[in-house]
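In what follows, a structure is listed as structure tokens, so that the remarks can point back to it.
One chain of protein is taken out of this complex; the other chains stay put.
Labels for the chains are A, B and C, by order of writing; each one numbers its residues from 1.
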Amino acid sequence: MKTVRIGMIGSGYIGRAHAIAYSQAPTVFPLNGALVKAMLADVSPERADERARELGFLRSTGDWRELVSDPEIDVVDICAPNFLHKAMAMAAIRHGKHVYAEKPLALNAADAREMVDAARLAGVKTLVGFNYMKNPTASLAKEIIANGEIGDVVHFYGAHNEDYLCEPFKPADWHCCKETAGLGALGDLGAHIVNMAQYLVGDIDSVCGDLQTVITQRPSHAGSTRWVQVENEDQAHALVRFANGARGVIETSRIACGRKMGLTYVVTGSKGALSFTQERMAELKLFLQDDPAHRQGFRTLLIGPLHPDYAAFCSGAGHGIGFNDQKTVEVRDLIDGIAADLPLWPDFEEGWKVSRILDAIVLSHQMSRWVTVDEIG
Amino acid sequence: MKTVRIGMIGSGYIGRAHAIAYSQAPTVFPLNGALVKAMLADVSPERADERARELGFLRSTGDWRELVSDPEIDVVDICAPNFLHKAMAMAAIRHGKHVYAEKPLALNAADAREMVDAARLAGVKTLVGFNYMKNPTASLAKEIIANGEIGDVVHFYGAHNEDYLCEPFKPADWHCCKETAGLGALGDLGAHIVNMAQYLVGDIDSVCGDLQTVITQRPSHAGSTRWVQVENEDQAHALVRFANGARGVIETSRIACGRKMGLTYVVTGSKGALSFTQERMAELKLFLQDDPAHRQGFRTLLIGPLHPDYAAFCSGAGHGIGFNDQKTVEVRDLIDGIAADLPLWPDFEEGWKVSRILDAIVLSHQMSRWVTVDEIG
Amino acid sequence: MKTVRIGMIGSGYIGRAHAIAYSQAPTVFPLNGALVKAMLADVSPERADERARELGFLRSTGDWRELVSDPEIDVVDICAPNFLHKAMAMAAIRHGKHVYAEKPLALNAADAREMVDAARLAGVKTLVGFNYMKNPTASLAKEIIANGEIGDVVHFYGAHNEDYLCEPFKPADWHCCKETAGLGALGDLGAHIVNMAQYLVGDIDSVCGDLQTVITQRPSHAGSTRWVQVENEDQAHALVRFANGARGVIETSRIACGRKMGLTYVVTGSKGALSFTQERMAELKLFLQDDPAHRQGFRTLLIGPLHPDYAAFCSGAGHGIGFNDQKTVEVRDLIDGIAADLPLWPDFEEGWKVSRILDAIVLSHQMSRWVTVDEIG
Partner (left out) sequence: MKTVRIGMIGSGYIGRAHAIAYSQAPTVFPLNGALVKAMLADVSPERADERARELGFLRSTGDWRELVSDPEIDVVDICAPNFLHKAMAMAAIRHGKHVYAEKPLALNAADAREMVDAARLAGVKTLVGFNYMKNPTASLAKEIIANGEIGDVVHFYGAHNEDYLCEPFKPADWHCCKETAGLGALGDLGAHIVNMAQYLVGDIDSVCGDLQTVITQRPSHAGSTRWVQVENEDQAHALVRFANGARGVIETSRIACGRKMGLTYVVTGSKGALSFTQERMAELKLFLQDDPAHRQGFRTLLIGPLHPDYAAFCSGAGHGIGFNDQKTVEVRDLIDGIAADLPLWPDFEEGWKVSRILDAIVLSHQMSRWVTVDEIG
């Protein structure tokens, strides 16, 4: 059985989720490879050491460059802030490592493209952490659509709304700064719903977007009377057209009061419809036009062992699936793909596609017109 | 007490709703005027006679021109197909009648404008049947927004989706034909959600729209093998910008499988949010950012006697409000306004505003660019 | 066409609902008889006169005895407080009137029995205002069960909880007094859910109940410092066994904070289940075990024209049904039954059955043991 040694960079919000997933994955799934939490890099040796002990990594370093070049590492897992993704991934690729990177893959599509090309050239595998598509409920939605159970998709509504910046006096942090975050809500949240649209419906080929920074200035830090400019969008929405003819709308916001985990989608087909919200991540609503007319209605499917990927967590239907369980499915895909030398999905190519669509939405906004995704190059 | 004599044209789907509202309104509300169901016009004398007896009108006629010129009629109530609204309203106005017309007011904004001007010149009162804004729950939403309880509105999502044409083999009817219906989903359903957006948030000043006829041909009639062209859109969606700076999205579809009465809106403010769906027309979800952080959540308000217009129907909260009850509130506004010589709302001016926005969405689609509503003239 | 002349006693909460239903019923339904709102009796001639004009009755009286003996009245409709039901009904029956009485039919089963016997002897028709079973959604539930779509019923959970007396400083009113109200929550609310259980599942034949007065003393009236005893139960619950072998639980409360119209039921069958709450009175949840295992789920049926009694209100599914619409169906049954000389349902016999079950629950509580309904006599 092949051993897969993970080197993780960063241990914040999402890094902890990765660590938890690494811990439970080998017990949940019969993995094809032996997963080792080999090394953790963080901003200082002290912090890296402390976090490595907390999260169960064998070694640690205060210098990510050491990690990416370490010969005892097979996969570099990038959980660092957005603006570092590219440099870290390129370095890892140069050292022949497989790369597992959080979303958004890069600050823009051009950077993402370089990363795709470098990985392809180096022959390493890549995976982007679009974890919501790893939710068994999303896989069930995909299965239903792929089976044709709702017919041809004619419409997609998708949103990823949260409210983490809805308070106007909340200080500007790295999210609000172009250099560190790139895009605002679009990059942080929109990337997920664009990815979901691509996953469930197929390629988006043109967009017409509108972006807005609602809270244009924020305190520089808590308690400060100095106000700084917010450099990227608080909310964005776009009309979209898919290559297969479906149409739709995509929305995202980081100031949507009350939406804590507002990733939601409604997929309308010629013979049915699906509706989902991540705040109820273990249920999917399904309408089938073929049901007898007087007994039609959206039915609430509770995710269970007859559906994709759930049985490994629990034998009982409807018992619930959590946030880290999605990451655990993602880690299963990572380890199995590397151990068995199979393609990973969604790879950097897919991450680039998402970046391209986000860039097209921005360009569309700047030009006040529809933009085809191919214009982004 | 002034008597208000109604002459109604048409007795189909919505005409019946009007008749039911006329019947119950004087019992539900202490009206300022005495409502008389004076005359009904329909497509033939026989049908008009039969329907008048069924719906409780005193007289009937097979010729609507007779009705609009009858001296014993105070209000002409137009429940005929869309393409007849203008001619009927103009004739009624010429005879000095107040006019209560169903939506969409006309097939396009230019026609609607002529109607507004004619009514103003003649000094008659007008009312358009945007009944969903008469739902006490919508009035509650309006009150909450107007009070500033959710702060400044920053985003509006609105949809009016139904599925009455989702079956591809359902024959083309008058809805599918430009001459009789004008617009498709936009005119039939979109008018309602545009009206709601204007009511709750304020004037929309620019739009970017996308329209699509998904089922491009349909049987000419049931069982026929002759297929005819569908001439207007099955679904449409638009980015919108409001005069007050809020942004949003509006969607409509007549092929949205499973949506039976899918008028829905989410209004996001700087300090809270509202969420509503007409399929649960007696409840409104309200999120208040000012609630203690660890006890925040969307609360489900059940419409009750402490809210607008409900107490007249029932003294107990949460006992439910029905489709025809909305029309009953509308009829209350009609009779009270005419009896007391007060302005009616939403009047033809408002109907024209909605038409103008719909036309702007269509133009935007044709030109593939943003359109300001003022471009429509 | 036979004329049916209504004499209504009382014009409070439920009297208004009756009046609204009388007003709209002839427009909503093609009734078999001509309904006339002939006379209203209330506590004084002045009030009766004022209310008759408001609610559209032709004549009025301050003395209900005058009404029940009036030769121009066909149906006596009793909307007076509970403790008067019996005397009024008996008087009406003596004068050969049909009787339409609100629930609970009487203060106890013995009284109800006298009323049944008197009506039978006099050959008059009777109807009890258990309006929630007239909700088209309840009729749909009944239809589904009767068709065997959920198999044999094995369990019934039913509740009718409200919160109108949850505030401890709310003064004691007639509800709290044995002489005027008889039972507390059981009589006022429990009667409805017991009726629903009988309607949907069949006869209850034994019960084991528990009653509790939680707020034992209340101010005698608003602002008073004098406290009076609450004489009947705030909440009650009972185990029940049905004649057909099904088992279940029934609950009721008038102090259930937050429940505004908490009539709710879950019917479990051998092949499916139904779930309903009156706060969402236009939808029914249906689970069918025969659906494919991986696509099972409770489906939300929106009441529509393919279901019982709805089409008369609206041709569009899911457009909503209100509280007074239930009464309108009830009035349809009343008028049609009387005009065509057909049995009415639920009649006094059914009202007595409900009273008997309520009395059995009380007896069971007093005796701390199971009681068969037959013990009540």
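Assume a residue touches a chain if its C-beta (ideal position, glycine included) is under 8 Å from a C-beta of that chain, and two chains touch if they have at least 3 such contacts.
Note that this is a predicted model, so its numbers are computed, not measured.
Student: Shown chains touched by the missing chain?
Tutor: Among the chains that are shown, those touched by the missing chain are A, B, C.
Student: Would you indicate which residue among A:I93, A:L127, A:A317 or A:I376 is in contact with the undisplayed chain?
Tutor: From the options A:I93, A:L127, A:A317 or A:I376, the contact with the absent chain belongs to A:A317.
Student: If you put the missing chain back, which residues of subunit B would it touch?
Tutor: Its contact residues with the unshown chain are 286, 288, 291, 293-302, 306-307.
Student: Across the whole complex, list the residues on subunit A that are touched by the chain not included here.
Tutor: 13, 16-17, 19-20, 22-24, 26-28, 30, 54-56, 162, 164, 260-261, 278-283, 302, 304, 313-325
Student: Please give every residue of subunit C in contact with the chain that is not shown.
Tutor: 150, 154-155, 157, 159, 166-168, 208-210, 212, 214, 235, 237-239, 241, 247-249, 251, 253, 255-259, 268-273, 287, 289, 296-298, 368-370
Following the convention adopted for this analysis, only the chains that are shown with their structure count from here on.
Student: From the C-alpha centres, identify the chain that is farthest from subunit A.
Tutor: That would be chain C.
Student: Quick one: which pair of chains has the most contacts?
Tutor: Most contacting pair of chains: B-C.
Student: Give the rotation angle, in degrees and rounded to the nearest 5, that superposes the C-alpha atoms of subunit B onto those of its identical copy subunit C.
Tutor: Between subunit B and subunit C, the superposition angle is 180 degrees.
Student: If I average the C-alpha coordinates per chain and also across every protein chain shown, which chain's average lies closest to the global one?
Tutor: Ranked by how close its C-alpha centre lies to the overall one, first comes B.
Student: Rounded to the nearest whole Å, what is the centre-to-centre distance of subunit B and subunit C, using the mean of the C-alpha atoms as each centre?
Tutor: 35
Student: Rounded to the nearest whole Å, what is the centre-to-centre distance of subunit A and subunit B, using the mean of the C-alpha atoms as each centre?
Tutor: The computed centroid separation for subunit A versus subunit B comes out at 41 Å.
Student: Any chance you could list the residues of subunit C touching two or more other chains?
Tutor: Within subunit C, the residues that touch at least two other chains are 302.
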